[in-house]
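With one protein chain withheld, the remaining protein chains of the complex are depicted in position.
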Amino acid sequence: MKNYIKSIISLTVICAVVAVALAATNYVTAPIIEKNAGAAANEALLVVMPDGGDFTAVDLTQYSLPESVVEAYNASNGGSVVKLTATGYGPDMIIMCGVNADGVVTGAVCLSSNETLGVEKTYGDTLKDATIDTIDGIATVSGATMTTENYRNAVKDAINTAIILGGGSADIRTPEQILADNLATALPAGEGAFTEVFICEKLENVSALYSADNGAGFVYVTTVNDEEIFVGVDANGAVVSEVADDVKANIEANAKIMLKSSLKEVDITKYADMPTNVDKAYKTNSGNYVLEIHASGFGINGDHYYNPSGEYIYIKIALTDKGEIITCQTIKQTETDGIGSVCADKEFYSQFNGKDESNYKDIDAITGATITTNGYKSGVGKAIEAVKIMEGVA
Amino acid sequence: MDVKALIIILMSSVLVDNYVLNRFLGICPFLGVSKKVNQSVGMGISVIFVMLVATAVTWPVQTYILDKLGLGYTQTIVFILVIASLVQFIEIFLKKYIPSLHQSLGVYLPLITTNCAVLGVTINNITDGYNFLESMVSSLGCGLGFLLAMVLFSGMRSRIEESDIPESFKGLPVTLVAASFISMAFFGFAGIVENLLA
Partner (left out) sequence: MSKQSNMSILLKGLLRENPVFVLILGTCPTLATTTTVDGAFGMGLATMAVLVCSNIVISALRKFIPDTVRIPCYIVVIAGFVTIVQMLIQAFIPDLYATLGVYLALITVNCIILGRAEMFAGKNSVGKSALDGIGMGIGFTIALLAMAIIREVLGAGSFAGNEIPFLVENGLTISLLAKAPGGLLVYGLLIAVVNKITKGKLIKKKEFGCEGCPSAASCNGGCADTVKEGE
């Protein structure tokens, strides 16, 4: 019994003494450790803002900032360092960007990326010294357009964030919100509900067409002086937006073509050489063709149009009788999520618009999905061939 | 998505970051005990068991007591004491209530008190920022990895014992060289796990 008590006492005493010693050491070292941690974090931020001094983390919930912002820090020189994710077409990247008090980019680095191209390592340097006015003019890297564009958009978000943190206001709407706002402004009668129309006629200077779900009219997107403008047209084809006369004349001419446009199905079975990937074909009264085709993607082996197990990519494509592509759109696909699935993004498929037999292969491939891209291209190539067959020039 | 993350944690702690062969935690019992397959299995199962129990206790202790009180710096000392008392407790419990299990596992338990793999896994779970479920899965994975390494190696050792080896290499040196080869084989798993479920 005596031994028992002695054991407990001695163990307790030792524990107590050790605890005191630990507390004392912690009292001395804790502030230094904290300072070290702060210095390390500071150093990482100084990379993109060498004269930033000290940084304090920003409580993101206090501001309404672009969705891509992950972290933000205010520098003692009045600038900000923003950490963002760049997603969308291509790889996900985490980008850190410094913006000084005047809204000028002091540096941008890519902290992590599942990219294999390598451009993300150096592209940040070209964005240095950019401002909100000049950033859109900075060139993307050819062959990696999508990656660099995402990078640039992330840095643009960073500049806007810095402006907001500095007490200013900035346009931080997402592309979808901007589109919805533009459509609603161009045709108020549409009551904000629009659906994109598949353009099957060759239109002059029109990049997209939307129809109001309530039948009130259409919105044409055209380009004037390198700037996209949205023009509202009523159900009878009369322009309702305030635009310059030449623009108005062009849009009304286009609207006239569209209003007259009608489709008639073509019996493809009567063409013996018709490529097997053409599912349906239509001809417009102006002589254009609209084809519904499928293309082989990743997971489909061997012959492009023989499908043992995988799913195809379904594409709708409008071509002129000369085989020039008017509109190309992915309808349905089951490619690998996040890689090949990018073929369903407008940034990808709209690259085919305006191309013809000679140059339809000159598009940016999807990062990490060469097979999907090649399958897609080959499907589009067969569509051009189908038009030639139907025109009897093959 | 969560299940996927858990599977990745499990697979990588068994195969890629194998505690014994890649991180060298628990290498003493690995070299010392793994001579017979049945011993290795017994030791391995005991380690899995203790790792799981230890994590189930140390994770809440760290999260709800030490962190709350700002006593994070006492982690090492608290964890080792918790593990040591747990092992004692388990042994007493098994001896009294499940003697059959005590007979098969009990002998290995005291060896585990100062097994660095157990302390290592509990600390790593905290450092890696795992939540409770992830911590348990990672402990299970580390334990399974330990068992796997032990059993694989015991098979190899019984062959080494019978071989004719240079005098200087007899005993530990040849064992270490053999362990090096197994470790090399496990290297082949690097990079597999992330892509397993992609």
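A and B are the chain letters, set down in written order, and residue numbers restart from 1 in every chain.
Here, a residue touches a chain if its C-beta (ideal position, glycine included) is under 8 Å from a C-beta of that chain, and two chains touch if they have at least 3 such contacts.
Keep in mind that this is a model prediction, so the values were computed, not measured.
The chain we do not see here touches A, B in the full complex. Within the complete assembly, B:Leu25 is the residue of B:Leu25, B:Val53, B:Leu94 or B:Met136 that touches the hidden chain. Although one chain is not shown, part of chain A still touches it, namely residues 3, 6-8, 10-11, 14-15, 18, 21-22, 25-26, 28-30, 32-33, 36, 40. Summarising the interface, chain B meets the missing chain with residues 21-29, 31-33, 35-36, 38-39, 73-77, 80-81, 84, 107-108, 110-116, 119-120, 123-124, 127, 166-177, 179-181, 183-184, 187.
Please note the rule applied: only the chains that are shown with their structure count from here on.
Mean C-alpha position of chain A lies 46 Å from that of chain B. By the touch criterion given at the top, residues 18-19, 22, 26, 30 of chain A touch chain B in their complex. Those residues of chain B whose C-beta lies close enough to touch chain A in the complex are 73-74, 77.
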